[in-house]
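As you look at this complex, bear in mind that one protein chain is not there, while each of the others sits in place.
For subunit A:
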Amino acid sequence: MNFLNGLTRREALMRAGVAVASLPVLMTLPARAQVKVDINKPGDFQPITIAIPDLLGDAQLGKQIVGVISANLQRCGYFNVLPQQAYLDKITSIDTAPNFANWRTINAQMLAVGTIARGGQGLIAQYRLFDVLTGEQRDGKQFTTTAENWRRLAHILADAIYSATTGLGGYFDSRIAFVDEAGSKQKRSKRIAVMDQDGANLRYLTADGSLVLTPRFSPQNNQLAYMQFGGDEPRVFLLDMQSGARQNLGSFPGISFAPRFSPDGARVVMSIINQDGNSSIATMDLGSRNLSRLTSGPQIDTGASFAPDGSRIVFESDRGGGQQLYVMGAGGGTPQRISFGQGRYSTPVWSPRGDLIAFTKQAAGQFALGVMRPDGQGERILTTDYHAEGPTFAPNGQVILFFKEKGPGPRLYSIDVTGRFEQMVPSPNFASDPAWGPLLA
């Protein structure tokens, strides 16, 4: 079931229907100052200029794919994709050296070229990424997949360019689950939707007219855990994203809410409201359905999130008075408080990279999104607004999705962990409670 563990992304890609192979290096020139970026270094940041001519071969598909790649790279904030009208050179083959002087003239630092062909098996794409200043080939790959996967192919190509240039893991080949909102604020209808991270391929997974909250991806990318109202008590459910089948995970007394999967997918951590009205944290083993209570006492403990190695859990608690962040072992034990700033801290989520915990912070009548290291040091506020809430990390730990609520309804926003690039994520209706899924692999 958990076949991704122990496999490289390349092997996993082949199983998922996209096969990848390396292309031979076209040439090696003596390395001069190559394009080297440290995105996370504080200070001024200049986006990397990149030229991406339409892929050779199938002209229509080549244009579509480059459109998706360019939109991804431009939106992430780290790239400035140069407009094709400015290109002086015409690429006629990806197996001969480009005329780098012509690309230097238009101030391109990087150049991505490729081909796309429809074959008997589906699509075959080849691509090479060059450092224009040195003439060095930075990456070269071949991908084969089925025709209906062309958008995923474009996302995978964008991830390859992004990773080879920044040294970071990719995230474009991933999906977002969120809550689609309709109707008046007093009687909102909420349903779970899922779409590609760029807003394409939107699909609704629960019926209209319901009230569902906080969908969270399984690490296997095939299930969502979420809270659903209706029946006698609101509860945590599991939803199979392919079949739509639901399972009640909260078939015990008390409201259950705020679910998240463990990194191995074997357990779901959630909050349970006790008879006395207080909230505590428990994990449910998905195999045995045994519940282990990790906290107890006259307080509100909620918003639990596992560290990526599964060893610890971060959560919010008002045990010391106001809402603050605490870390405890995945099996319980004495929690250590990690947040000490002015204000209330909530909705902590551990980065898949392990280096940061993102949170919502309320202070001085405003909401803010911030990050701190798991030991509580290095707190940085990324953005402040009238209402901003509910961070979720991209698979590479570099971008955070959250929602802002102003005026008639909420919208999704993304911001990178440097805080430099914030923008709205398009959604057809009001949208809240985003969850960023793993790489589709």
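The working rule: a residue touches a chain if its C-beta (ideal position, glycine included) is under 8 Å from a C-beta of that chain, and two chains touch if they have at least 3 such contacts; residues count from 1.
Criterion: contacts and distances are computed from a predicted model.
Among the names given as "Aspartate carbamoyltransferase", "Peptidoglycan-associated protein", "ATP synthase subunit I" or "Glycine--tRNA ligase beta subunit", UniProt records the absent chain under the name "Peptidoglycan-associated protein".
Considering the whole complex, the residue from A:109, A:145, A:347 or A:418 that touches the absent chain is A:347. Considering the whole complex, the residue from A:54, A:159 or A:389 that touches the absent chain is A:389.
The chain not shown here touches subunit A at positions 184-188, 190, 211, 213-214, 227, 229, 232-234, 255, 257-258, 271, 273, 276-279, 300, 302-303, 316, 323, 346-347, 360, 362, 387, 389-390, 405, 432-433.
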